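See structure below.
Here the complex is missing a single protein chain, while all its other protein chains stay put.
Chain lettering (A and B) follows the sequence in which the chains are written, and residue indices restart at 1 in each chain.
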Amino acid sequence: MDLSLDAFLALPEAEQVPLIGDRAVLYASQFERATLDRLCAVAEAARSLHRTQHGATFLGGRIPNRMALNFFAQPSSRTFMSFNTAQAALGFERVSVRDVGRSSMSKGESLIDSIRTYISYVDVIVMRHPDEDAAATAFWAASRAHRRLRAGKREVPIPIISGGSGSKHHPTQALLDVYTLQRHLGSLEGRTLLLVGDLRRGRTARSLAQLARLYPGLKLRFAAPEAYQMLPDITAQLDAAGVDWERVPTLADGLSGADAVYMTRIQDEWDGPKTDGHVAAHPDFRFERSHLDQLADHAVLLHPLPKRDEIDPAIDELNDPRVGYWHQERNGVWMRVALLAWLFGVDDVILEAVP
Amino acid sequence: MDLSLDAFLALPEAEQVPLIGDRAVLYASQFERATLDRLCAVAEAARSLHRTQHGATFLGGRIPNRMALNFFAQPSSRTFMSFNTAQAALGFERVSVRDVGRSSMSKGESLIDSIRTYISYVDVIVMRHPDEDAAATAFWAASRAHRRLRAGKREVPIPIISGGSGSKHHPTQALLDVYTLQRHLGSLEGRTLLLVGDLRRGRTARSLAQLARLYPGLKLRFAAPEAYQMLPDITAQLDAAGVDWERVPTLADGLSGADAVYMTRIQDEWDGPKTDGHVAAHPDFRFERSHLDQLADHAVLLHPLPKRDEIDPAIDELNDPRVGYWHQERNGVWMRVALLAWLFGVDDVILEAVP
Partner (left out) sequence: MDLSLDAFLALPEAEQVPLIGDRAVLYASQFERATLDRLCAVAEAARSLHRTQHGATFLGGRIPNRMALNFFAQPSSRTFMSFNTAQAALGFERVSVRDVGRSSMSKGESLIDSIRTYISYVDVIVMRHPDEDAAATAFWAASRAHRRLRAGKREVPIPIISGGSGSKHHPTQALLDVYTLQRHLGSLEGRTLLLVGDLRRGRTARSLAQLARLYPGLKLRFAAPEAYQMLPDITAQLDAAGVDWERVPTLADGLSGADAVYMTRIQDEWDGPKTDGHVAAHPDFRFERSHLDQLADHAVLLHPLPKRDEIDPAIDELNDPRVGYWHQERNGVWMRVALLAWLFGVDDVILEAVP
């Protein structure tokens, strides 16, 4: 990395991607189809291995003597906990920073110095940060830091994985969403996916949309209140890639023929201090009990969670096989195992270990 | 579990117990004498094994490839740390949630959704929560969640262990208290136990009293300011079980013939914001240096800790063998090892490993 930090951050996403290679996970747009297919296969293999004590112990010996840092400057339950479980499953030791007030940032240290410091002590950093550029900054710092990881005969920078950057990117969620869709639907090609809710600041929906280009024939429908519609940066990428997408006025309008419905929450944490509780889901973009009846038997209802009132709570009590979001959570563990395995070069050995 | 959550929570404790079986630890009242004796034996066996490197390593291999969550929404030192050490001693990986502001609950997620989520990622949940019903709610969620643990040929729900629920229940403290009494006194049968302090909101004293019915001849004395007396729900249980109990006006009045004194702190954290420091112990319910002289040589002074001024601090400097509360703390590790071993079906193998 010869660029200065400012020069690197000034590059458009598409020009950052070739510099990132396989040394960081910052954007869904950095993944090619072959990598996605491989990650899904490794996730499936790891899941299968973990079912037996013998296989779980094999998996737990794949990445020994390594320390993973989970640096979450924003609240998280799922991403934090699934990365933690995934790391443990591969043999990582783990440490977390969740309150920057307890770190040296409270003494005035810059983010870049903090990252440089973490690089001195850990072997991979998973980070969630409100600053859009935080993960890219960390990647830049890792690329230039003197401390490297031995990876076979190469020496490589400490990998950085975004666990959610500002309101724009959540690439590992997109990976697990694709894995979930593939498990439920068999294949994504030719399918119709309805995304609902806060698509403007919903980094999960944005990142998932960025993967659509990899699945020929996959159609996207966006159902969102006007103020929360998908931003042009994403729709421009879809247009450039020839992805078939459309806006629909309400959730109900998008249900017909949908193979998957991807609900999201109004991300009102970006709206500043709240005075009167959470923003309720707009009724036109709320998934009701009756909508479930309109879904095909093979279809699936997803949500990156946490949810509030945008899905009728009664749906949780139905035990309907189309309710996929609790499975989606668990899929996150195995996709994150796959991602870490890939970054540390043990994906092959996991694939080969499945009988 | 076919009941709705509301229906389950509406059941009296005694009717919840048969539904809990051995899949959660919510109430002291759920334990039978045979289980208590077994847990004490396993605690003793684990302690003995851990004394050698060989035994400690054996113990540390009993529950591999499992993740324990310590979810403490209220402050804790002892319960948190002893569970953590107990889990490590058996081979668990561990993760904790101690600040719900860092979890997705800060985004408006319900407790039940949070628990469902944790169930996706971990294999046992130890939880402390200010809400009386939180642990029971978690058990209900675990009973209905699709994710199960393989336990031999069965598939069982993720176990839930209450590490303190509201002001009512602290079952694992009661277990370690019984273990401590047994170690100091040889047996609890026919003994006299004086409980002192805030018996109304002292969940440790309440839970311990619930176990009295299992030890024939065990007599209870309650010394508490009127405002902090043992509540009728517990005394009614004692009456129903034929336990011999009485109220005594002051601590001094209850000392004569006592085999054990169980001190507790005024639980003023339930009184709302404090403006002028902690509530001092009432002088009639404070254990003074002079009281120690009135205790029999075989007797023991216990306290679930933390303490403030309800025990004369000079007593800590005496090195008197009757001062049992520091031993009591350490006993908590081994009883919690025993409890986890029992829940995960490795209690037999631990018992058999002791030469």
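Quick note on the criterion: a residue touches a chain if its C-beta (ideal position, glycine included) is under 8 Å from a C-beta of that chain, and two chains touch if they have at least 3 such contacts.
Being a predicted model, the structure only gives us computed values, none of them experimental.
Visitor: Considering the whole complex, which of B:129, B:265, B:282 or B:322 touches the chain not shown?
Guide: Only one of B:129, B:265, B:282 or B:322 touches the chain omitted from view, namely B:265.
Visitor: If the hidden chain were put back, which of B:76, B:103 or B:237 would touch it?
Guide: B:76
Visitor: I need the residue numbers on chain B that touch the omitted chain, in ascending order.
Guide: Interface residues of chain B facing the absent chain: 50-51, 53, 56-57, 60, 72, 75-78, 81-82, 84-85, 88-89, 94, 98-99, 265, 269, 278, 305-308, 317, 326-327, 329-330, 332-333.
Visitor: Would you write out the residues of chain A that touch the absent chain, in ascending order?
Guide: 4, 64-65, 67, 69, 93, 95, 97, 99, 101-109, 113-114, 116-118, 120-122, 145-147, 150
One rule holds for everything that comes next: only the chains that are shown with their structure count from here on.
Visitor: Which integer distance in Å separates the CA centroid of chain A from that of chain B?
Guide: Using C-alpha averages as centres, the distance is 39 Å.
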